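Written below as structure tokens is the structure these notes are about.
Some chains omitted; the rest stay in position.
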Amino acid sequence: MKILNLDSISVVILDDEKLNYTGSEIEPLWAFKKFNIQKDSIIAFNGALNVSVKNMKDLKDIKEESKYGDVLIKSSNAINFIVEHFDNPDLKMIYLRQRILVSIAKEIIEEITNKKLKRNGDDLYYNNGKLSVSIACRGISSAKIHLGINVSNIGAPDYINTSSLGDLGIDIHDNQNIIDIMEKIATKYGEEMDKIEKDMRKTMYLI
Amino acid sequence: MKILNLDSISVVILDDEKLNYTGSEIEPLWAFKKFNIQKDSIIAFNGALNVSVKNMKDLKDIKEESKYGDVLIKSSNAINFIVEHFDNPDLKMIYLRQRILVSIAKEIIEEITNKKLKRNGDDLYYNNGKLSVSIACRGISSAKIHLGINVSNIGAPDYINTSSLGDLGIDIHDNQNIIDIMEKIATKYGEEMDKIEKDMRKTMYLI
Amino acid sequence: MKILNLDSISVVILDDEKLNYTGSEIEPLWAFKKFNIQKDSIIAFNGALNVSVKNMKDLKDIKEESKYGDVLIKSSNAINFIVEHFDNPDLKMIYLRQRILVSIAKEIIEEITNKKLKRNGDDLYYNNGKLSVSIACRGISSAKIHLGINVSNIGAPDYINTSSLGDLGIDIHDNQNIIDIMEKIATKYGEEMDKIEKDMRKTMYLI
């Protein structure tokens, strides 16, 4: 486990173990319970992704897809990011941050692969194949984001056209490649949030 | 003038006149005073960009650059975006939105030009040349963003290495090209904000 | 079903079906789950009103009235309004909006019937008979109001002196009368909220 402690956020990369995303990681205070983190945080990890309907937070997905079975969001191999912020009780703020995280993921993957992705809201596409899943939501005292990016297409739902880091030409059998991408995305997100905190403290107000 | 009225934001493109950015456009309620807009808004326009020190809001820029004279931020030809939101008194929120606007500008320009830009916080670079200037700030009841993107390098400060849409291969003498870029960026920003409003209303909370 | 889509709020009138109010309609995201509404909303419907103690949110009512049995708030025929707003995590705001909704209901009913009502907080009275029930409350990411207005007194609790639209001289057997009242109240509430959004964007701040 690798930790980068920025002033306002901890960036954690699980580089020495696999961890599956099951949907319970989106719960408040997961970062404290599992990793003793007492700061805002972004945690990156690699593993299978399986969210059962009862753990899904996107009611639209549930409506549209529950005909397909009980586990709708799945991938045999994905990189996952869990973000938690405690700074503002507003729901909108976590959605704004989600868009920033997804934009950063796009920037990093394009830079590494030299391919072009499409971003539509919180979804990334490559060649019309859905590369990512994401959700933002709030609990009482914190707000959370999950972003999952397919490493391979194996195990993805067959009623959706998906894409993966493998399709983008990354050698996904070399674990270091996966860790590098996780680290670059998580670090850039952490640095962006940290820079915003600093920018807020050098700007004149309007009168 | 072209107006796209989305539910939560008005997107305005000044396609039939030039307008210079002088720094006073960042003031609260400018969109109402000038265009009678009574919604959150993004206004796009094309013209010269000249911000004197007294109109600058970034105290760091003032510190570092005021040795160079009284007008520090300037370009003979730029596209400008003025964003105003009235929904939350938090300063951080407008910074998050600024990052989203700058990311969208990057996405659109890369798409049109097929060239790669670098984004560092709220700055865009092409070939190490600074392509944009931006500021986010708050008044008492609204928050505002200015984003300016060089159309040409002429008139840019000579102590900064700049770049421009011209450098990126866009035929800047065809006014329609400039209008298209303004419209695409402003529209995508408006749609992003509008989609976030909708996403907020379909997501389960965490307990 | 009739929908009026204002910029900041959807006004929905169930004019082609009856719907009972059971207390579960106050739950967050009911408008999305049932009607796919992804905006702030006011939903008006007509049907019986039966709230069991376990679905009641007013702890004072529970204390004072639970001696009377398990279903305390009931009417065989009522018009109901369910309001949901996602814009501010403050509990007080939904109470302010509740008072506005109840005031609007009073204005509309007085206009239609040419009779005088009394408003005391969130309660309406006609001839000392309680005409309405209302509750305002908050979940994690939205705030909700329920307002129920007796169409007839049949089925109201016998330990409370009630009144109804029938008592006010409205021909309640003509369904169109009921729909008209629902629509006028819901529409005026929606327009009021929408106008406030616009007013906010034309007013100078104080320094």
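A, B and C are the chain letters, set down in written order, and residue numbers restart from 1 in every chain.
Everything that follows uses one rule, which is that a residue touches a chain if its C-beta (ideal position, glycine included) is under 8 Å from a C-beta of that chain, and two chains touch if they have at least 3 such contacts.
The structure presented is a predicted model; accordingly, all values stated were derived computationally and were not measured.
Taken over the full complex in this file rather than the chains on view, the one protein sequence occurs as 6 copies, with 3 of them shown.
Simple rule for what comes next: only the chains that are shown with their structure count from here on.
Using the average of C-alpha coordinates as each chain's centre, C ends up farthest from subunit B.
Across every pairing of chains, the maximum count of C-beta contacts belongs to A-B. Subunit A maps onto subunit B through a rotation of 180 degrees [Cα fit, steps of 5, range 0 to 180].
Chain centres here are Cα averages; for subunit A and subunit C they lie 40 Å apart. Separating the CA-averaged centres of subunit B and subunit C is a span of 43 Å. Under the contact definition stated at the top, the residues of subunit C that touch 2 or more other chains are 29, 32, 86, 140-141, 207. Taken together, the subunit B residues at the contact with subunit C in this complex read 5, 7-8, 28-29, 32, 37-40, 86-87, 139-142, 197-207.
Residues of subunit C touching subunit A in their complex: 29, 32-33, 36, 86, 88-89, 140-141, 207. Interface residues of subunit A facing subunit C in the complex, by the touch rule stated above, are 59-60, 63, 89-91, 137-140, 207.
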